[in-house]
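Sharing a structure, written as structure tokens. Questions coming.
Omission of a single protein chain aside, the complex is shown with its protein chains in their original locations.
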Amino acid sequence: MATNDIYKKEYDVIIVGGGATGAGTARDCALRGLNVLLVERDDYSTGATGRNHGLMHSGARYAVTDGESAAECIKENMILRRIARHCVEETDGLFITLPEDDLAYQQTFVEACGRAGIRADIIAPDEARVIEPSVNPDLIGAVRVPDASIDPFRLTVANLLDARINGAETLNHHEVEGMIINQGRVEGVKLHNKLNGEHVEVRCKVVVNAAGIWGQRIAKLAGVNISMFPARGALLIFGHRVNRMVINRCRKPANADILVPDDTVCVIGTTSDRIPIETVDDMRVTREEVDVLLKEGIKIAPSLATTRVIRAYAGVRPLVASDDDPSGRSISRGIVCLDHAKRDGLEGFITITGGKMMTYRLMGEIATNAVCAKLGNTKPCVTATLPLPGSEEDAPSQSDTTKRYSFGERAAIGRHGSLAARIEKDNDIDNALVCECEGVTVGEIKYAVHQLHVHNLVNLRRRTRVGMGTCQGKLCSCRAASLMGELNHDVKSAQKDLATFLDERWKGMRPVAWGDTLREAQLTAAIYEGLCGLDQAVNTQRKEDEQ
Amino acid sequence: MRMDTVIMGGGLSGLTCGIALAKRGQRVTIVASGQSTLLFNGGSMELLGHIEGKAVTAPLEAIGTLPQSHPYSKIGADNIAALADEAKQLLADAGIDMEGSAAVNHWRITPMGVAKPAWLTLNENMRIDSLGKLPAKHLVLMCIRGFFDQPNGMLAQGLRELGFEVKTVEFTTDDITALRRSPSEMRATTLTKRLVSHNALQRIADQINNLAGEAEMVLLPSVFGQTDSTDFQTLQSLVKKPLRLVATLPPSVAGGRMQTLLRHYFKMLGGNYLMGDSAVSGQFDGDRLLSVTTAKLGDMPLRANNYVLATGSFISRGLVADYERVYEPVFDLDVDADGDREQWTRFDVLEPQAYSRYGVATDGDLRCMKQGKPIQNLHAIGSVLSGHDAIKMGDGTGVSLLTALAAAKNILSGK
Partner (left out) sequence: MAERMQLCNISDNNFEECTKCSICTTVCPVTAVTTDYPGPKQAGPDGERYRLKDPAYYDKALKLCLNCKRCEVACPSGVHIADIIQHARMRAGEGQRASLRDTMLANTDLLGKVANLVAPIANATLGLSPTKLVMDSVMAIDKHRTFPAYSRQKFTTWFKRHAAKQQDAFSNHVSYFHGCYVNYNFPKLGQDLVKLMNAIGYGVHMLDKEQCCGVALIANGLYKQAKRQARTNAASIRQSVNIAHRTVLTTSSSCTFNLRDEYPSLLDVDTSDVRDGIMLATRFIYNLVDEEKVKLVFRQDYKRRMAYHTACHMQRMGWQLYSIELLRMIPGLDLVELEQECCGISGTYGFKKENYERSQAIGSVLFKHIEDAKVEAVTTDCETCKWQIEMSTGLPVENPISVLADALDVDATRRANSI
């Protein structure tokens, strides 16, 4: 549907926020037959959804401190293995005890896991060293748990795709700048289309605030107050996998105690710092954060000391003060669903927040239940059993090596599951690789641009992994920019988009710009600025724009 | 193994210096750790392109205003014109025919259609002498189907902004289609290897002659001529209109060719070129370097009267940055670099980055400094030198060529 037509419709529900929670809510609402619009101010999974470990918790991490969350996690963990197979890699996880840790904690931990229903097997350090060769060999204890690795970008897109299949509309780059409130009732949202600068109003019966940490602002637009406690966490990405399994420290949660294998890389994190709500948009990673992550990470897997760090990034967890404690001292990591009619006397407005990427589906279910209660819809939730698009049938076998070299095809199956069948691969040009590190073909880019709401290179990266490899977009970003310019018939903005993309890549590289990452940056600069003169072109354009 | 001079680094500066010395009868060995950054050069040399973001029109004049720390200042602003002439001649002797003047910059056309100031450009490459006076009005840009290392849209757009009328035409031939069967290897350098036979060139010429229409000039990606410009000339002879090439994304055909031609010339002059080897350490006696140990020659170090460090910047690993510091990895020479990692880079990617100016410290005669004292028989040349910025100032190739010649002169005169 054309964007203008989308604006004209009236919806049962408008969901604000295109993270996993928003996407999961949109899917659930759509599956229950509601008329749904989801709006996202930037790109899908730009916020905390795309800025975490990519860890599919077994719940073990919370078992000791928060049994309820732990139980939620393991339940959702098992569900996601079924419904989101193409986003999940069943790696299993270890909780290791190092000589500096208290081995007695292991017993407490295993018992707590047991209470939460999480399988936790104590294994001998020797066995741990065999099944996970990268682990610190000095470990004195290990527990095996059903942790896994999950790709939040894919997960979010799969939810959105299914929402759309079931009639929902979704708009990225649309920021909510106000609420339409009439006689104590929210009746719609005022939107700013950031792609063309337009301001529009769209009407609905219920608005769901699923904006994560930005939910406080959205609530404020509706005149209600929620106290968020932003907890910032920084992470480092290494150039390749050093570990096969998720590795956690078996102790009270602390800085940099989880190492997760994510797709072709591995990620150590996180730090944890309370930050003022005003600074939640500043995602710059500091030198101190990098130092802490490396220093602690090396204790988990010593080889990280000599593995190339390709990026640093940070995210903000949307922790909420529970309502019965306005001081904010007791902060919940659990799911918070606020019906503002009951809480604040404002009809047609629901906030779903707290929780974790892990429990997005459950949050979606809870929020949808609340919406349905308002609208008198009695259809049951099916998201726990219905596979997401891409996971619904067996993906074509990976080991099926044909005569032709088919890296791109296989990488795409890894990314899109059964949806990879939609990618054109019948001619040589569609099979040509754009991103050589991550095996992204011309066909996959066409698919993403045409079907996955891609407006710029950053969008494209989240859908396909273009530019997410070791070189962070050295040759592929130009190829992709050029190709997108052609597909969108917009060559003019291609250069600016390319510069924005390189800048976005650089933001992550800069905090770790030493060694080969600095070499990489210099080579990228030599190509795009020295050889191509992109800086000159963009500066000229900027001057023209100013005039 | 005893030489007159051992040069560490086999890129533009190392080869230029080696050629200058070998021409004067020296026995020279170059140790080259792999191919050089010339493979990212589109076929132009730059003397000085920009100062503080402003394009330089008269480089020789502008060089006089550079600070004393700039390598040009060290070799003497007055010497630049003569050295530039010498460099141009050396390139021509090696078979690299380039045009341009050190007095007035011309404009090279980049793969994205940007006009960048340049000193010398390969004859077959598209160039503009004056932005007010275009070499032709109507251009046809011949785009190779399925070739993604030339951003055709951006190139055409850029050319239009310069005032050209541009028609883009996509074409292919059997040779090109056959290569596209490879998902990854349709690169400029691979195309070049496929487009060498007269028949292959004829097929391209046929396409151009059919599709060029009314254009006055035909632009093609630079994918012709791996080792010399013969293939380009053959193609030109088969096409009715004047042809010009535009650099592609790397690896660059023109850059690879320049590297090969320089290496051939150096070897023809009797030089030894140790490809794939690298200097790992040196033995000093006071302020003199006695020998250099390489990774491959192992326990048989290279000995020479003079040594030249031409190992390049970070990309080429002539400089190394680790978590804690920036250093010169072979001899641990003094470097001009900030100590604090925060200072190395800036927040925005297109801002001038401090690390681009880092390099080894030298005295006024380009001799390397170690613990504050010059090493008498060790010169540094090219990108490993501090005080210039190849990316933002467009002085990389010029510094490589001119410091190489200046160092050769110092060595020959026993300075």
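Each chain carries a letter (A and B) given by its place in the written order, and its residues are counted from 1.
What we mean here is this: a contact is a pair of C-beta atoms (placed from the backbone, for glycine too) under 8 Å apart; a residue touches a chain by one contact, two chains touch by 3 or more.
Everything numeric in this text was worked out from a predicted model, so none of it was measured.
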Among the chains presented, those that the missing one touches: A, B
Touching the absent chain when the full complex is considered, from A:K9, A:K220, A:K252 or A:K295: A:K295
Of A:R32, A:K356, A:R479 or A:R519, the residue in touch with the unshown chain: A:R519
Candidate in contact with the missing chain, chosen from B:G34, B:G213 or B:G364: B:G34
Hidden partner interface residues of chain A, rising order: 239-241, 261, 263-264, 294-295, 298-299, 302-309, 398-399, 401, 403-407, 410-411, 414, 433, 436-437, 439, 469-471, 474-475, 514-516, 519-520, 523
Chain not shown, touching residues in chain B: 1-2, 29, 33-37, 39-40, 178-185, 187, 189-190, 193, 250-251, 256, 260, 264, 267, 272, 274-278, 294-300, 315-317, 322-324
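Everything below uses one rule, namely that only the chains that are shown with their structure count from here on.
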Approximate Å spacing (C-alpha centroids) for the pair chain A, chain B: 42
Sites on chain A touched by chain B in the complex: 284, 287, 294, 405-408, 428-429, 431-434, 436, 441-442, 475, 478-479, 481-483, 485-486, 491-492, 494-495, 499, 502-503, 505-507, 510, 513-515, 518-519, 521-523, 525-527, 529-539
Chain A-facing residues of chain B, complex: 37, 40-42, 53, 110-116, 145-146, 148-149, 151-154, 156-158, 177, 180-184, 186, 247, 249-250, 252, 313-315, 317, 320-323, 341-342, 344-345, 347-350, 353, 355-356, 390-392, 394, 396
